[in-house]
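Here the complex is missing a single protein chain, while all its other protein chains stay put.
Chain naming follows the written order as A and B, and within any one chain the residues start at number 1.
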Amino acid sequence: MSIVDLRNGLDRDELGQELYGLIAELYPICRSITGEGLRQTLRTIQQYVPLAIHEVPSGTQVFDWTVPREWNIRDASIKNAAGERVVDFQRSNLHVVNYSVPVRRRCSLAELREHLYSLPDHPDWIPYRTSYYHEAWGFCLTHNQLLALKEEEYEVWIDSSLEDGHLTYGELYLPGEQEDEVLISCHACHPSMCNDNLSGVALAALLARHLVSMPLTYSYRFLFIPGTIGSITWLSLNEAQTSRILHGLVLSCLGDPGSMTYKRSRRGTADIDRAAAHVLAHSGMDHQVLDFVPFGYDERQYCSPGFNLPVGCLMRTPHGRYPQYHTSADNLDLIQPDSLADSFLTCLSILSILEDNKTYLSQNPKCEPQLGKRGLYRTMGGIADADRFERAMLWLLNLADGDHTLLDIAERSGLSFDALRTAANVLCQHELLDGRPKPARPMAQN
Amino acid sequence: MSIVDLRNGLDRDELGQELYGLIAELYPICRSITGEGLRQTLRTIQQYVPLAIHEVPSGTQVFDWTVPREWNIRDASIKNAAGERVVDFQRSNLHVVNYSVPVRRRCSLAELREHLYSLPDHPDWIPYRTSYYHEAWGFCLTHNQLLALKEEEYEVWIDSSLEDGHLTYGELYLPGEQEDEVLISCHACHPSMCNDNLSGVALAALLARHLVSMPLTYSYRFLFIPGTIGSITWLSLNEAQTSRILHGLVLSCLGDPGSMTYKRSRRGTADIDRAAAHVLAHSGMDHQVLDFVPFGYDERQYCSPGFNLPVGCLMRTPHGRYPQYHTSADNLDLIQPDSLADSFLTCLSILSILEDNKTYLSQNPKCEPQLGKRGLYRTMGGIADADRFERAMLWLLNLADGDHTLLDIAERSGLSFDALRTAANVLCQHELLDGRPKPARPMAQN
Partner (left out) sequence: MSIVDLRNGLDRDELGQELYGLIAELYPICRSITGEGLRQTLRTIQQYVPLAIHEVPSGTQVFDWTVPREWNIRDASIKNAAGERVVDFQRSNLHVVNYSVPVRRRCSLAELREHLYSLPDHPDWIPYRTSYYHEAWGFCLTHNQLLALKEEEYEVWIDSSLEDGHLTYGELYLPGEQEDEVLISCHACHPSMCNDNLSGVALAALLARHLVSMPLTYSYRFLFIPGTIGSITWLSLNEAQTSRILHGLVLSCLGDPGSMTYKRSRRGTADIDRAAAHVLAHSGMDHQVLDFVPFGYDERQYCSPGFNLPVGCLMRTPHGRYPQYHTSADNLDLIQPDSLADSFLTCLSILSILEDNKTYLSQNPKCEPQLGKRGLYRTMGGIADADRFERAMLWLLNLADGDHTLLDIAERSGLSFDALRTAANVLCQHELLDGRPKPARPMAQN
């Protein structure tokens, strides 16, 4: 079975439910860029695939960065004068600024306010804030909660720890025929948020589970990492192997009801960029393809000038473009099983192009071969137009000169990669085409 | 006299009538990809030009194809029970499926129907159908004829023969100053159809008649061939000489009242592609320029990857895009003398660009030469705009650096090739420019 067979065989409803279910399971965990929440998330994924869990000690130098101390949290609250928990970590782990240092103290409302974050435009949502690299503490709360606070004395309590420990990440390597790799990367460092974070985690996990038992042309590497510091750490520890990465995708924000978005790699015309653009263009759905910008997710690091890897980012609505982004409203109501399934199938379509993007050589390059005597062409002449299958065969035979990959032919002909792959297989069976893997290491482009 | 002089000197009405007259003469003949109808057509053209007629034996292997047996037909009919010829080859040679094997038999209407072809959407038109490479017999008739057939016994009779013989094609080679060739190809294998087939044949024949007595820069090769198998046969028998073909045009569908269409060669930016696009863009008429696709006419074979010749296709309404295509309605009413003349003049304009597309070298490359002292520029200064002739001279002098052909200059300046050629001639007379033939063999492009 190949990736295209997998894609064609999946039940979309079942797939959506499965992805949604995994997200629901991971949703309550309070993740951060280090700590137990992240470990627990990776252990959950280990139920699906044999993920290796790596622990990198605090203080490790990774390029210009240092692996931070490990942060863990057990509980937190703001109590009013009556002793009521008016802000309660147990109700939402977003209530605490992520990486808050421990605190226990009484303070006035004025003093407290300097540590409070809310969203006046969305008075029922809790914002998500972090302070990884600057020691601080704070609480996030709904704006309505903030407005309800009276002038009285409060007791703030954050039962956290920030101590030497480890940065944790998960890695799964699936060897294929070739050593050249496809990198699939997702960040798993956000607390209870579904679209940003868990949708990518769930897609990567279930994708890995499917691929683990399949014959693959490329080798695949899945990374479940904390954002930014995780990709920097992995790149620092695996620098020598990065040249094997021929194609890569960062997965994020893949469950919302918006249309698909692909953000190109820094190279702009890498195979992954062209494959993703092709799939979206032939999806029959609204979509957008964006040029690379050096902000966003971990593609920032993969595409830094010292690496310049061909890694793009697959999303639905891009980060920051939907109002629920980085708030408590990025919850199980925002994401849709059908959107998740559509994202998953889109991802498979892209990977199937990478896997099957061969270069074909016509065995009859001089004039067309006679398709009719092989039963590949209508016998009755005079009809105005060739049908789609005939057109696919004619395009293949015309461009199978050893210089054009299947994706090149798809782009030039306007036909779908799928239609051309089917026709190519038939022509190979009739020994009219000889398909060879695309030369593995295209020259680096800038 | 040059091609541009020829074009400028022709009487458009007379030209249209002459083209129309030749088509009318050829119209009644029942042509096929082999046989007497094709021979008779070529003999008619021999009245205009000294065409060489080649005969290639049935069974000759031409690349992946085999020259088929020769087909000839004398008569055919369907008689009803009363002995009336309800379908009669004598009334239209389209009534018989081209390449039908001989048959004489009685059959029921039900049995007969399996061999009948009609066009329900155009109930008064007879379709054109062929079965060259699959032994079969059949009749084409109007849908109204079909509906009028009663349940009775019919006698079908096709007095044809399908026997070893020859494939016939016509060839005319006109040597020019250079061995490099311009190929003009048309198919001459359709029975009574005017736009598809005879318009191209008539244009090529009269074009050849004009060029035969002219001094030419390039050598010209005219091919009058059966579609597909004819070009495959010619390419197979003349493979070594194909590298001389620097430019080529397939001519077809040039008499209908639609606007001009040029279909690019597989290379897409060959000189012929740019020259044709330039002529159409400056025609002041509606037109379209289409990218290459590997379906259509004999450009499919010339542009197969093993040859990849710079051969485009000049048409008015493309094949299959007008309702009369491949029906009895593609008759003498569909084509217009003025359309034929316009197509002919367009073709001459294209060829004149190829002939005159020189590279010029300014003899005063440093600053502009003083045109005024040579009487080439108005003497009174201060007027806002140079006129068209002055602008043409200034563009030429600015780009005559040895790197730009006249067509390059036309494309960059937006001026017409004609205006630039006129100005170039004047500047050459004043020894301000030195014109040299374009280097003959541009690097092959893909």
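Heads up, the rule we're going with is that a contact is a pair of C-beta atoms (placed from the backbone, for glycine too) under 8 Å apart; a residue touches a chain by one contact, two chains touch by 3 or more.
Given the structure is predicted, the values throughout are model-derived calculations rather than measurements.
Q: For the chain that's not shown, point to the residue among A:G16, A:P127 or A:G381 touching it.
A: A:P127
Q: Please identify which residue in A:S2, A:S259, A:S304 or A:Q363 touches the non-displayed chain.
A: Considering all chains, including the one not shown, the answer is A:S304.
Q: Under the stated touch rule, tell me which residues of chain B contact the chain that is not displayed.
A: Chain B touches the chain not shown through residues 362, 364-370, 372-373, 379-386, 390-391, 394-395, 397-401, 403, 413.
Q: Name every residue on chain A in touch with the hidden partner chain.
A: On the chain A side, contact with the omitted chain comes from 62-65, 98, 127-134, 136, 228, 231-232, 235-236, 239, 266, 293-295, 300-301, 303-308, 319-320, 325-326, 446.
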